[in-house]
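Could you have a look at this structure, given as structure tokens, before my questions?
With one protein chain held back, the other chains of the complex are shown just where they sit.
Going by the order they are written in, the chains are A and B; count residues from 1 in each one.
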């Protein structure tokens, strides 16, 4: 069994980076490997919005990430500074900054780049998308 | 401790990849990783001195490259061919770098644990 850390740099809608990362993560888990964390950086943080509404006959990659995280206990971690700059805001960040709305629910952790770095340190492989 | 190589291949200011690459490089160094930087293709434009990004509403993260020694980031490799392609000579660069050929970059990419491309 090997340990992976997955980095997602592309948004949920617009490029295939996120869906490809999801499929790799599913395959790694199905093959018996461990995924320490899925880290969302750059435009990847757009995967963490709760306010995306794809049409009912379309793929919902955000919901697939949440389901994968829940059934496999894989943490989904956002880079908080990359997120806040892009209008991706958690409840605590909203309170701290006097905002009345937020769009990141409990499925995603607002973490820091430090979590990517410690994840890379303990993983056998970093795979970026 | 791992050997992390942050590779810059996109130009500054038009997109934020370079800025987010530098953020990761500095934080990796402060997390005691052995960090090296490689500049190739349009990424070499980060190294031009006297840039004024504020003029176009961008943050001046370029000047932060001068702080690399404070973070103990000593390995800064720049692709000789890319400098030639973009007409840049050593004297036009803002920080001390090691100018290397393609083969040296290939060897370096092999020698580190992970490479993150920005």
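In this text, a contact is a pair of C-beta atoms (placed from the backbone, for glycine too) under 8 Å apart; a residue touches a chain by one contact, two chains touch by 3 or more.
Criterion: contacts and distances are computed from a predicted model.
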| item | value |
| --- | --- |
| Omitted chain, identified by the protein name its UniProt record gives, among "Periplasmic dipeptide transport protein", "NADH-quinone oxidoreductase subunit K", "Sulfurtransferase TusB" or "Anti-sigma regulatory factor" | "Sulfurtransferase TusB" |
| Selected residue (touches chain absent from view) among A:2, A:63, A:97 or A:122 | A:2 |
| Touching residues (missing chain, whole complex) on subunit A | 2, 4, 15-17, 20, 23-24, 26-28, 30-31, 33, 124-129 |
| Contacts of subunit B with the absent chain, listed as residue ranges | 9, 40-42, 81, 102, 105-106, 109-110, 112-115, 117 |
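By definition in this document, only the chains that are shown with their structure count from here on.
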| item | value |
| --- | --- |
| Between subunit A and subunit B, centroid-to-centroid distance (C-alpha), Å | 26 |
| Residue numbers on subunit B that touch subunit A, as the complex places them | 1-2, 4, 16-17, 20, 23-24, 27-28, 31, 33, 113-114, 116-117 |
| Subunit A to subunit B touching residues, read off their complex | 7, 41-42, 81-82, 112-114, 116-118, 120-121, 126, 128 |
